[in-house]
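A single protein chain has been omitted; all remaining protein chains appear in their positions.
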Amino acid sequence: MDKSKPISWRSRLHETIYESNTTAGKAFDVMLLFLIIASIVVVMLDSVKSYHQYGHIFDIFEWTFTILFTIEYILRLICIKKPWLYVTSFLGIIDLLAIIPTYLSMFVVGAQSLLVLRALRLLRIFRIFKLAHFLTEIEFLKTAVRGSLKKVSIFMLVVLSIVIILGSVMYLVEGGKNGFQSIPDSIYWAIVTITTVGYGDIAPVTPLGKFIASVMMFIGYGIIAVPTGIITSEMAFAARNKKAGHETCPGCGKEGHDADAVFCKYCGVML
Amino acid sequence: MDKSKPISWRSRLHETIYESNTTAGKAFDVMLLFLIIASIVVVMLDSVKSYHQYGHIFDIFEWTFTILFTIEYILRLICIKKPWLYVTSFLGIIDLLAIIPTYLSMFVVGAQSLLVLRALRLLRIFRIFKLAHFLTEIEFLKTAVRGSLKKVSIFMLVVLSIVIILGSVMYLVEGGKNGFQSIPDSIYWAIVTITTVGYGDIAPVTPLGKFIASVMMFIGYGIIAVPTGIITSEMAFAARNKKAGHETCPGCGKEGHDADAVFCKYCGVML
Amino acid sequence: MDKSKPISWRSRLHETIYESNTTAGKAFDVMLLFLIIASIVVVMLDSVKSYHQYGHIFDIFEWTFTILFTIEYILRLICIKKPWLYVTSFLGIIDLLAIIPTYLSMFVVGAQSLLVLRALRLLRIFRIFKLAHFLTEIEFLKTAVRGSLKKVSIFMLVVLSIVIILGSVMYLVEGGKNGFQSIPDSIYWAIVTITTVGYGDIAPVTPLGKFIASVMMFIGYGIIAVPTGIITSEMAFAARNKKAGHETCPGCGKEGHDADAVFCKYCGVML
Partner (left out) sequence: MDKSKPISWRSRLHETIYESNTTAGKAFDVMLLFLIIASIVVVMLDSVKSYHQYGHIFDIFEWTFTILFTIEYILRLICIKKPWLYVTSFLGIIDLLAIIPTYLSMFVVGAQSLLVLRALRLLRIFRIFKLAHFLTEIEFLKTAVRGSLKKVSIFMLVVLSIVIILGSVMYLVEGGKNGFQSIPDSIYWAIVTITTVGYGDIAPVTPLGKFIASVMMFIGYGIIAVPTGIITSEMAFAARNKKAGHETCPGCGKEGHDADAVFCKYCGVML
């Protein structure tokens, strides 16, 4: 890349593409959002059989999007200081995956199925949100989810154990002739049941099987309260922390005091 | 409209129709509530095939309701000061939509299907509730929902992304012969699965498909906790705010006293 | 009834039947619990076709239970001071409904179907719980449910409106040939969908129908958070109220002070 080009040109491009404070930056974001959604819609419609007659129109659209995304990718590479860091970042990989399948489908036989990967373009939307006014909310959700991750993991492990053990028992009780053809199948059924999804493609037939299924449904119905409770109390805590405590102590300058505190809890100076 | 009519007559009509403090106003509300529900019931029964023999009875009822609602609409126009504001308001449009389909079905061929629009009459019920004793509760719910809207939107966007991407993957994994006939169809299935509805009209058949479906069910079962947590902590905050007074103590200047407090709980000064 | 019988005999019987402090009272409760459950089990098994051969055994059991319950009913009448109050109370009616069907089935032809009413015997269990150690918990749940009733009602009304309007729309979109045979049927489907039950006996077929169904699923999945939030914040409030505030003010004798209160909020006396 030509390093002798005027910095101002590149930094202005950087501002437009990577930030959203300027008018140009906002216009770029809106256009990108529109392009991403349009390209996703084309990918979706392309898979519908009754629209296969319009295949060549979809192809034209697809190539337009791919070329535009390719230009954008190159521009991103040009105007950033450390291109390699961008290429290997999560969003950089997504950006690359958004354009590669179309090129591959031209050269490689059987790469048609890779075209579905273009659905990953949707993830590019988060790049735009990252820049928008949702940062505080995202941060809040992240804090709450991170804080409850360990507890929710234990909960999920317990659920998984229930599902594996009761699934195995159901394989014994119902057997292959009633649809529980193997232990993995029975576990799949147990997951369908305990999460209250209930497709009904496999359903217990024997009285004992129905009884065990009923117990599982009650378990699934009742314990949904546990992750909800975990995340709710974590969120209430995060919200309280955010709201309380922006008062600064005149003595030590620390924050985080309760709303009803009279003295600083760190240095004892009156607030 | 005749502006020379005595104001007292119009203002009394206004009081009866738009307010519910007077006896006449209450009677009007109750009658309207009864009429709306009765008309909805007639619309419903009219669509049941085995009752088609009673079609002419339903027609008589329908025209009675339509004429009564038309009279009410005209009266509302007469007794309000700015009729145009009412006509273009949300409730005004609903009021109009409640009577137009019946008239249209008489003149326009093929307007029969518009008759279903009469179900919108149900929304007129909210006019009555607006006037009733539920205002505080509605306000509370509105505050909580508005406060959590941004966070819930992000959550819904994440769910939508999961659904679109995993739906596309399932289209690749299962394919048309197992019911996943297109990407939109697969996404529909993914929504049915992640929201734990689980119709079972489309269900995974291959082991890999069942595995991905199981993961989606666990995701759907686990993350329902997030919007619940958001709204709950928002409601707890709104409830605390409503209960804790915004009155300031004259002695120490602190807020947060209970609604029934006579003395400041921090310094003992009378509030 | 003979009023000249010694009071002590009747009051001892009253103590045994209506209270559970004495050993006899506890034994009576345990026996009654056992009888109720056993009788429910017999009612259930009696309805299973493959057990019809044991019909006469079930009959013997049934008559034993009925006679025992009849004796209990008469004893309750004898030992209570105001029998009429008992007969017309909720639990009194349940007690009567528990024995009448069996007698009726003997005399009245076609009263067989009334036998299902015997399932109401289950409600008699709550009589025993009322006397047991669950009173505080039941009171807590009642307070929370009562406090949130109004808000939950509004929520349910909103859900009902969504269900009726979108159900009517689906009747228009899908029509009878896809299973949406009438508006009541479509509303039934809408309820099945929005509550995330999802039987799959009726499922949308057209793309537009699937889209509307997807929107309904998201609504149902998202707004479940609202009643949960209402009840949770109500319970947290009830719990806080119960925990705080058992300290009595030395000045005015009132309770209900916050845990961190220094002065009584009612009379200003230092706590």
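For reference, chains read A, B and C in written order, and residue numbers begin at 1 within each chain.
The rule is short, and it goes like this: a contact is a pair of C-beta atoms (placed from the backbone, for glycine too) under 8 Å apart; a residue touches a chain by one contact, two chains touch by 3 or more.
Here the structure is a predicted model, which means the values were calculated and not measured.
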{"item": "Shown chains that the omitted chain touches within the full complex", "value": "A, B, C"}
{"item": "Touching residue (missing chain; options B:28, B:69, B:155 or B:199)", "value": "B:199"}
{"item": "Contacting the left-out chain in the complete assembly, out of C:24, C:91, C:119 or C:205", "value": "C:119"}
{"item": "Hidden partner chain, residues of subunit B it touches", "value": "196-200, 228, 232"}
{"item": "Contact footprint on subunit C, counting only the chain that is left out", "value": "40, 43-45, 47-49, 113, 116, 119-120, 122-123, 125-126, 129, 134, 137-138, 140-141, 144-145, 152, 156, 159, 184-185, 187-188, 191-192, 194-201, 220, 224, 227-228, 230-232, 234-236, 239, 243, 259-260, 262"}
{"item": "Absent chain, residues of subunit A that touch it", "value": "150-151, 154-155, 157, 161, 164-165, 167-169, 171-172, 176, 181-184, 187, 193, 196-200, 203, 207, 210-211, 213-214, 217-218, 220-222, 224-226, 228-230, 232-233, 236-237, 257-258, 260-268, 270"}
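As a working rule, only the chains that are shown with their structure count from here on.
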{"item": "Most distant chain from subunit C, judged by the mean position of its C-alpha atoms", "value": "A"}
{"item": "Between subunit B and subunit C, centroid-to-centroid distance (C-alpha), Å", "value": "29"}
{"item": "For subunit B, residues that touch 2 or more chains besides their own", "value": "184, 187, 196-200, 220, 224, 228, 230, 232, 236, 266"}
